[in-house]
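What you see is the complex with one protein chain gone and the rest in place.
On to chain A.
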Amino acid sequence: MSNTINGFLFFGAVISLLGYELGIQLKRKFRSPLFNPLLISILVVMGLLSLFNIKYEVYNQSAKYISYLLTPATICLAVPLYRQMEMLKKHSKAIVAGTITGVVTTMATVLLLAVIFGLNHQEYVTFLPKSITTAIAMGISEEMKGFVTITVASIIITGILGNIIAETICKVFHITEPVAVGIAIGSSAHAIGTTKALELGEIEGAMSGLAIATSGLCTVVFASIFANFH
């Protein structure tokens, strides 16, 4: 099957988009955060690939083109951020405090769980950059001699999970200030979470986009400190 599919340049992109569309329809119908379009599209594509015995590389030869615009799209997060500049100035202290809390909490939690599970140093550092954007995290993991592929897997699952649970978590824990919601999502679930924050509102999205950059940069510093702790 892979051989035939190999010739189709649009196969991977089309099944990805159809999966996403299906997710949107299901979400509209059931209104549950579990029917998350991103999650559903990923599961649908995984199912199709397994069912027809198609290799991931064959799928990705076509699907990679939908990821091509990720860098430009991330750059565009500066636009909502610029439009919310007043908010950023007004609550800069809260934003700095929140971002540092996010970075330190990630690492403290990873440290604690690494001790509980008896992970070795290499396994421990693999998880330190798990909450931040993939490109920064890969660099950190590589430099600290972690398992880069596992870091990336953890980051993607973190993002998808954050995207799914963000609305519920904020409701349950009474996080209602749009700025706080945005910083919480961006710090815990990077760009994948940010797409959810943008759905919730312009302020949420702008702040979440900001947190991708700030928590990513903060993690570069803090990860090198936390790497010495275990």
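In the analysis below, contacts are C-beta pairs under 8 Å (C-beta built on N, C-alpha and C of every residue); 3 or more make two chains touch, one makes a residue touch a chain; residues count from 1.
Convention: contacts and distances are computed from a predicted model.
Participant: Between "Murein hydrolase regulator LrgA", "ABC transporter permease", "FIG152265: Sodium:solute symporter associated protein" or "Putative membrane protein", which matches the UniProt record of the unshown chain?
Facilitator: Spelling it out: the chain absent from the display is recorded in UniProt as "Murein hydrolase regulator LrgA".
Participant: Would you mind spotting which of A:Leu9, A:Leu34 or A:Ala135 touches the chain that isn't drawn?
Facilitator: A:Ala135
Participant: Name every residue on chain A in touch with the hidden partner chain.
Facilitator: Within chain A, the residues touching the omitted chain are 12, 16-17, 19-20, 37-39, 41-42, 45-46, 49-50, 56, 59-60, 63-64, 66-67, 69-83, 85, 90-91, 93-95, 97-99, 101-102, 105-106, 109-110, 113-114, 117, 119, 123, 127, 130-131, 133-136, 138-140, 142-143, 147, 149-150, 152-154, 156-162, 165-166, 169-170, 173, 175-177, 179-181, 183-185, 187-189, 191-192, 194-195, 198, 205, 209, 212-213, 216-217, 220.
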